[in-house]
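A single protein chain has been removed from this complex, and every other one stays in its place.
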Amino acid sequence: MKEIAVQKNIEALLPSPVRMKQMPEEPEKSFGDILKSSMDKVSQLGREANQAVQALTTGQKTDIHGTMIALEKASVSFQLMMEVRNKAIDAYKEVARMSV
Amino acid sequence: MEPQGIFSGTIPLLEKTLDLRSIKHNLIISNVANIDTPNYKAFDIIIKEELEKAMGAEKNIKLEKTRSGHLTGKESYLGNVKSGATGDQQFSLRFDGNSVDIDREMANLSENNLMYNALAQIISKKFEGLKNVIKGGR
Partner (left out) sequence: MNFLDALHISSSGLTAQRLRMNLISSNLANINTTRTQQGGPYKRKQAVFAAQTDRQSFGNMLKSQMAGKSSEVRVVGIVDDPRLAKSKYDPQHPDADKNGYVVMPNVNLIEEMVDMISATRSYEANVTAVKATKNMALKALEIGR
């Protein structure tokens, strides 16, 4: 429960109303599934950034702004993932501290 | 919660515009290099039209409506950029058939340069804003 509340808090902080509309209407996936698919997307962004850097260094494609943008996207999404991880762990600790 | 969701917004628009501005830059400097080549016709692209095509819109660009699934990928929209001699660049006023007007090319060069720099700056600020939010203002 706390986790879902935390997740909604984080979503509320992020400035993109469009994303809200993209939330799937299908049967509810567990938080773990959502987290896993998000992490796949983050690593996908990281891979794309790697490929962009490779193309730039080998001189195959000297697209400077594209590479920089890919790197930034990967960096920002990694940061977001780390923050989410921190919040999730904090939430778990909070729950674990509840006296039975 | 999708990490890619935080990049929806004006960031794809900025990316594509940056790409188009690069292409336009290359065309402009080709025109400048070929300023004395006989029978060379100046090339140009119209940023607004190309951007609308790339974003899949038919009228003015409204991000919220048009972005769902019209974009198929980076290379495909770049491959369809139409460039060619536009308007009064098709016929030349010169004896050797060259239609490059150096003053117009210089003006276009400056304008393109400025817009490119502005776009790079803007997208940088956008990322900075996202990072700020993620850190929670800490």
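Note that the chains take the letters A and B in the order they are written out, and that residue 1 is the start of every chain.
The rule we apply is simple: a contact is a pair of C-beta atoms (placed from the backbone, for glycine too) under 8 Å apart; a residue touches a chain by one contact, two chains touch by 3 or more.
Quick caveat: nothing in here was measured; it's all calculated off a predicted structure.
S.K.: Taking the entire complex into account, which one of A:48, A:63 or A:83 touches the absent chain?
M.R.: Touching the chain that is not displayed is residue A:63.
S.K.: What is the set of subunit A residues that contact the non-displayed chain in the whole complex?
M.R.: Residues of subunit A in contact with the hidden chain: 59, 61-65, 68-69, 71-72, 75.
S.K.: Touching the missing chain, which residues of subunit B?
M.R.: Touching the missing chain: residues 18-19, 22-30, 32-38, 40, 43, 45, 75, 78-81, 83-84, 102, 105-106, 109-110, 112-113, 116-117, 120-121, 123-124, 127.
In this text, only the chains that are shown with their structure count from here on.
S.K.: Taking each chain's centre as the mean position of its Cα atoms, how many Å separate subunit A from subunit B?
M.R.: Whole-Å distance between the two chain centres: 29.
S.K.: Subunit B touches which residues of subunit A in the complex?
M.R.: These residues of subunit A touch subunit B: 7, 10-11, 13-16, 18-19, 22, 34-35, 37-38, 41-42, 45, 63, 65-66, 69, 72-73, 76-77, 79-81, 83-84.
S.K.: Touching residues of subunit B toward subunit A in the complex: what are they?
M.R.: Within the complex, subunit B touches subunit A at residues 1-9, 11, 15, 18-19, 22, 63-64, 74, 120, 123, 127, 129-131, 133-136.
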